[in-house]
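Worksheet: one structure, shown below.
Apart from one protein chain that is not included, each protein chain of the complex appears where it belongs.
Order as written gives the chain letters A and B; numbering starts at 1 within each chain.
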Amino acid sequence: MDYNFNFAAVWRDFDLLLVGLWLGFVLAVISIAIGCLIGLLVAFGMLSKNKAIRWTSASYVSAIRNTPILVLILFTYFALPQLGIRLGKIESFIATLSIYSGAYLTEVFRAGLVSLPTGLREAGLSIGLTEFRTKLYLTIPVMFRNVLPSLSNNFISLFKDTSLAAAIAVPELTFYARKINVESFRVIETWMVVSMLYVAACYIIAAVLRQVETRLAIPR
Amino acid sequence: MSSPILEIQNLHKRFGKFEVLKGINLTMQQGDVISLIGSSGSGKTTLLRCVNFLEDYEVGLVAVAGEQIGYVEKNGKRTRLSEKKIARQRAMTGMAFQHFNLFPHMTAIRNVMLGLIKTRGMSKDEARSVAEKWLERVGMLDRRDHFPGQLSGGQQQRVAIARAIAMNPQLMLFDEVTSALDPELVNEVLEVILDLAKDGMTMLLVTHEMQFAHDVSNKVIFMHDGKIGEEGPPKQLFKKPKSDRLATFLKNSKF
Partner (left out) sequence: MDILQALDAVWAARWPILEGIQHTLFISILSIIMGTILGVGVGLILTYGNRWIRFLVRLYSDFLRGTPVFVLILACFYILSVVGIQLTAYQAGIFALTLFCSSHVGEIVRGALQAIPAGQTEAAKSIGLTFRKMFVSVLFPQALRQILPTWVNTATEIVKASTLLSIIGVVELLLSVQQVISRTFLSLELYFFAGFVFFLINFAIEKVGRLVERKIAIPT
């Protein structure tokens, strides 16, 4: 095999790659924030006494988790305008990713809520807190800190999923990579650098999140 | 005489088909200390939990300081009170649990302060000074900034008692507060309760510590099969049980 490595084309546009990487990170942060709200709401829905609410919540989770995210992305961007819901590329992608992560986080939160000791809620009620305040001050904060490791994993896989924004031409890392690939034909170099960027980013994010986890962990 | 602190009339409670409480009558005056004893499954804990409405009940009346707990009676029809009212009623009683149930994500002092701020509407400073006072009373002031996971079982239970009593309840409920503790930690908790009793606190306890029940209470109730089997002053009940059942129970409890 005779191949002369030449990274010049990739270095020339390296700033673009970094801009793209940053955009992917921001998209993931916004989406997981919205996804957390959705997930929390639906998790309580899944534990509701009302059968219809339980069924609706479970259907949402099952439908989203079993559908490829690419189909969801294309559906939101290309098909929803037919219903009059017209979103920009980035808004549309954030909406999709939020709804997608919401389904996964629902499962995380539901499991977290179920595994809490019942005494936590009862102790809150016994000092005269309402059900809502018991959730707000006790069950949700404790559950949230218990599920932090799963939350971190979800965030990292969400960050990797932002590469799919390239499918609707959102200018993130993979989008620029394909552009450089096509313009320069430095195929190996481009994809090597891009995967290394993703791997490094995931590695750093994971390390930071582990720090956050230990910081926020309930002392014992 | 003013209305009793606790009044229970003809209380029935069932879990599905299983009737746990089969008509309980009980009255407590200010300063009364009553211990509930009996084998597991006799309904002691359920009775206690009906008093602060952690369990609802089908038939009968539970009233704290003259106020019916959980329901309002109108023309013979009863309706459940609103969430908010029930919460306010629960704050009239304090409860200490078998498994302490401290809030694991809050320090000892925060545990005590939460109810004071959110339920009693105190300012942070006010709540802190009340919390400090009670932590000192249970001998836990030096651990005020520790998290529950950093405390021993006995210490956790003392904080939990401080959390309940700082709310200035009319009646304290103790649900087997020493059952989950290592034997060497039991006494530090019992001493705290004894100290509160001497202070005139009205208390209803579920306990397996017969000696303690004997020492602390002015009345002991032996529960059997969802009913009050026998009741009376501790001396009479422990020394001269009327029924064979109580005699057997006491023998098995190594009293």
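We adopt the following convention: a residue touches a chain if its C-beta (ideal position, glycine included) is under 8 Å from a C-beta of that chain, and two chains touch if they have at least 3 such contacts.
Source: prediction; values computed, not measured.
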item	value
Partners of the unshown chain among those that are drawn	A
Sole residue of A:Asn6, A:Ser195 or A:Gln211 that reaches the chain not shown, by the stated touch rule	A:Ser195
Full-complex contact with the absent chain, from A:Ile53, A:Ile69 or A:Leu136	A:Ile69
Contact with the hidden chain (one of A:Val10, A:Leu27, A:Val42 or A:Ala177)	A:Ala177
Missing-partner contacts on chain A, residue numbers	1, 3, 62-63, 65-72, 74-75, 78-80, 82-83, 160-164, 166-167, 174, 177-178, 181, 187-188, 190-192, 194-195, 198-200, 202-203
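Note that in this section only the chains that are shown with their structure count from here on.
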item	value
Geometric centre distance via CA averages, chain B-chain A, whole Å	46
Contact footprint of chain A on chain B as seen in their complex	52, 54, 83-84, 87-88, 90-91, 93-95, 97, 99-105, 114-115, 118-120, 147, 149-150, 160, 163-164, 167
Footprint of chain B on chain A - complex, ascending	117, 119-120, 122-133, 137-138, 141-142, 145, 218-220
